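Heads up, one of the protein chains got dropped from this complex, but the rest are sitting where they should.
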Amino acid sequence: MEENDFYIGWQDQAGKTSKRRLLDFFLVSILLALLFLLLFSWVEGPFQKSTFEYGKLTEFSGEVIDYPVFAIKTSHKGEDRTIPLVGFGKFSANPVLRKLKERTGGKLSGFEIRLRGTLIYAHGQVWMELTEGEESVIAVAPKSTVDTLVLETSGSTIKLTGEIVDPKCFFGVMNPAVKKVHKSCAIRCISGGIPPILAIRDRDGEFQDFYFIRNKAGQYINDKILQYVGIPVSLNGEVEQVDGLKVIKIDPPSNQMVYRPLLDQGIAKCGT
Amino acid sequence: MSVSYRSILWNKQKIRYDKGLVLFILIFLVAFFGIHLVFHSNVTIETIIIRAFGLLSLVLLHVILTIGPLTRINPRFLIVLYNRRHLGVTMFLMALIHGAFSMMNFHGLGDINPIRSIFLSNLQYQSVAHFPFQVLGFFALLILGLMAVTSHDFWLKNLGYKTWKALHMMVYIAYGLVILHVVMGVIQNETSIVLFAVILTAFFGIAMLHLLVAVRETTTDQQSKLNAEWVLVGAPEEIKESRAKIVAVSGERVAIFLYQGMLSAVNNVCRHQGGPLGEGKIIDGCITCPWHGYQYLPGNGQSPPPFTEKVETYDLKLENGQVWVNAQPHPEGTAVEPLKIS
Partner (left out) sequence: MDRALVVWLTDSFLLSLGIYLLLGTAFSIYFVFAGANRLDPGVKDAPWHFRLIIWPGSVLLWVTLLTKLLKKK
């Protein structure tokens, strides 16, 4: 070490060699950091397009249904759509539904309802957050024509493989909203009443097919499937279609803490 | 030290250092946000923030862990070390942003308290593949926080060197937790094996560096394991003016300094943060620690007033042109007549 190399913390000026070392260290570390950053950005993803119109409220009029999901049948951008409704934060919109039913005497069909909320869309689906809670219901009026729901039931049991997601995040509030990093968030949402969905990828790995998850009696089983969220699962159940919305009715696992990764490509089974 | 504390001791060199640190962070964040806005524009801003600050703190942690062993291998890197605590505190703040955002995003606005939710949402504690990795991050952040808030010299003095050092050695526990947090979290999310390989390489790099230094230092220590009363130092010519030679004496390291034709021996461990005094230099008649510049008089191991630090001193003798050091230390700050050699 040369005489002028010795640098001590309280000195105002460091020697030339010391300064040079500091600069070298800085340059090498920033270079490695940027390389790592590039690599990470290159490897991560891909990310689907998704939108959450945060801060922008949209109004819709139409008939409201509560099976297989609380939704409003309306038209959006010139297309007839059934838009499922969720609550603010990680909660369902069930309190709004309850209030609504109080006003209509328990019936939903035969009423034209006007709602306001924040739109969420991704994967070709449109959802809406009733951001203002009960205030989201603007008007309730009787309607002359009554829609009939088209119900198709397969009757037989089939096996579907996909990932259980929380639709609020999945259809646009968060991105990405699948797999392990998002798992605990999805669990929170589903635990808060947001209707769980089995999302199924097509051959190209894109999510194309979506099923609401209910038990055989058609009830929500959110609290029974929490530990199966965010991982690949196979569900055995009956599939039915209500007005174009698909439902898979399963027998919920009896003890969800007994968690069995199956040999079947590491897929965990739920509701055998 | 028994002079008044200051909040942060800045000087021109330290300011330059901190500017470099800020620049590092800015470059990293700007690059990260830029790349994501251009190539991953579908990602939500929360995701970008969480990932940017997570990666940034991961990178800074690696930088921090490289500095220690690097200075042991090549003392020219000491200049990187002396302001390491600013790096540490900054790294903690970056990790805190990552943690706070993740908690708000993933656990906030839910049906249970977000902190409880970290522990109680994913319950697969018995599974390796599905382990709730956020819990690991939580504990790592707790440790890093404890270290960050005790990084001021006040804590070193008032907790005592041993406690303080033990507290700050916990960085290795935190590092382990961080690596597991990253491997079990982010990397599992991605299909590519590349990230996994990079993290593993980084981890082994850090481990190897530390191992290398440890091996080097134990060999020095083993040179004189004998419990003899006097331990051989070597010929006085081996020591350069104003510098020292370090020898191991019954489990302790002793630094023997040469100055103005005289030799003095003091304990090698600086009472500030345990810096190696023997790698320091005599400046204005005082042994000056290479780490943060604490000073000790070679004749009695005492810091010049108003400072109050003291180190042990040792007797020396000259026999047949060879210097010997007595294995029995004098109490800290005891004056010992320097050994004249010319």
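First chain written, first letter: the chains are A and B, and each begins at residue 1.
To be clear about the criterion, contacts are C-beta pairs under 8 Å (C-beta built on N, C-alpha and C of every residue); 3 or more make two chains touch, one makes a residue touch a chain.
Remember, it's a predicted structure, so these values are computed and weren't measured experimentally.
The missing chain, though absent from the display, is touched by one residue of B:109, B:123 or B:200; that residue is B:123.
Per the touch definition above, the residue from B:115, B:193 or B:235 contacting the chain not shown is B:115. Residues of chain B that touch the chain left out of the display are 1-8, 115-116, 119-120, 123, 125-126, 145-146, 149-150, 152, 154-155, 157-159, 163.
Going forward, only the chains that are shown with their structure count from here on.
Work out the mean CA point of chain A and of chain B, and you get 43 Å between them.
Within the complex, the chain B residues that touch chain A are 9, 11-14, 17, 20, 24, 27-28, 31-32, 35-36, 39-40, 42-44, 46-47, 51, 55, 59, 63, 66, 75-80, 82-83, 105-112, 117-118, 121-124, 126-127, 129-130, 132-134, 184-186, 188-190, 192, 194-195, 198, 280-281, 283, 288-293. Those residues of chain A whose C-beta lies close enough to touch chain B in the complex are 1, 5-14, 17-19, 21-22, 25-26, 29-30, 32-34, 36-41, 43-45, 47-50, 52, 88-91, 173-176, 179-185, 187-189, 191-193, 226-227, 230-231, 257, 259, 261, 266.
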